[in-house]
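The complex is shown incomplete by one protein chain, all other protein chains being positioned as in the whole.
We call the chains A and B, going by the order they appear; numbering starts again at 1 in every chain.
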Amino acid sequence: MADFLAMGGYAAFVWSAYGVTALVLAGLGLATVLSARRARAALHEAEQQIQGRRRTSRAQARAQR
Amino acid sequence: MQRFANPGQFLRLAAVVQPWAAGVGAVATAVGLYFALFLSPADYQQGDTVRIMYVHVPAAWMALSIYLGLAVAAALSLVWKHPLADVAARAMAPIGAAFTALCLITGSLWGQPMWGTWWVWDARLTSVLVLFFLYLGHIALANAFDDADRGARAAAVLALVGVVNLPIIKFSVDWWNTLHQPASVMRLGGPTIHGAMLAPLLLMWAAYMGYFVVVLITRMRTELAERRLRALQLNAEQATRMTASAVEAG
Partner (left out) sequence: MTRKRRRLVILSLFLLGLGSATALSLLAFQDSLVFFFSPSDLARRPPPTDRAVRVGGLVEPGSVARSGTEVRFAITDGTTRLAVAYTGILPDLFREGQGVVANGRIQPDGSFRASEILAKHDENYMPREVAESLRREGHWRDGAAGAAAQPAQGGPRR
């Protein structure tokens, strides 16, 4: 195990390379998921609002009749 | 005519593809890492630093092929005005930039112990750095205009201009002498890399591809949702303006 971690004396370079790779890809993945959630929530809210507005205007139209 | 084409077909296809890509990517990551870190042998010259190659080389392949995708999307957008082309380009650029950055960083981490330097300005390294700046420029241009279409057009032109860099990157090691070694896998006469080392390389590439497809689809969905939101807001604004003018008139 210690042998494996030592990477033949190149531990600092090998593990940094894998660490940076994991970090960058995880970071981009996280940013992607968060912005996807934000966009979905904003769209959902806007659609809800429009539906609500439609409902009220329809109700108003009915009331006027 | 395609201007307001329904992206429904894409969304349906994406929903089918994404879980498969995620599955393939996850399996390839697990098996690839096992090969890269445990099963594969140390190199006769580089020792264990050869393991850096398994994250570095596929990242370079991704950096190049995603840029090719960006250029194809740019042509589809500029010439055929395909509605999804700009969406795809905007989604691709950050992923390509990430892989290019990884290629540069992991290459540097290999260069220090092996070459004896973190960085040299040889043709290969410099042209890959230019590729990174092209990605950054694309991201910046696509967001630089209030009018999203104008930004997309400017970014598409940049993507096409940058295409000349791709053959320069690929053949820099053959055309000029560089510190960077020539190609080992995609070369005439077959790979000069031993099978035990080729396996982790290809597995990690499959892992990156799975990651790319999953992230690309999610980003494109996000982009489509944002566009729909903008369209809704625009409609709502127009509606209020119309009611306001109707009230004024009446």
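Points to keep in mind about this one:
Here is the rule we use: a residue touches a chain if its C-beta (ideal position, glycine included) is under 8 Å from a C-beta of that chain, and two chains touch if they have at least 3 such contacts.
Predicted, not measured: the structure shown is a model, and the values here were computed from it.
Taking every chain of the complex into account, the absent chain touches B. When the full complex is taken into account, the listed residue touching the unshown chain is B:Val120, out of B:Val17, B:Leu37, B:Val120 or B:Ala236. Of the candidate positions B:Met53, B:Ala142 or B:Ile169, contact with the unshown chain belongs to B:Met53.
Of B:Val72, B:Leu136 or B:Val163, it is B:Val163 that touches the chain left out of the display. Remark: the residues of subunit B touching the chain excluded from display are 41-47, 50, 53, 75, 78-80, 113-117, 120, 122-123, 160-161, 163-164, 168, 175-179, 181-184, 187, 192-194, 196-197.
The rule is simple: only the chains that are shown with their structure count from here on.
Spacing of subunit A relative to subunit B, judged by their CA centroids, is 18 angstrom. For subunit B in complex with subunit A, the residues that touch the partner chain are 37-38, 42, 47-49, 51-52, 55-56, 59, 94-95, 98, 101-102, 105-106, 109-110, 112-113, 211, 215, 218-219, 221-222, 225-226, 228-229, 232-233, 236.
Residue ranges on subunit A touching subunit B, taken from their complex, read 4, 7-10, 13-14, 16-18, 20-21, 24-25, 28-29, 32-33, 35-36, 39-40, 42-43, 46-47, 49-50.
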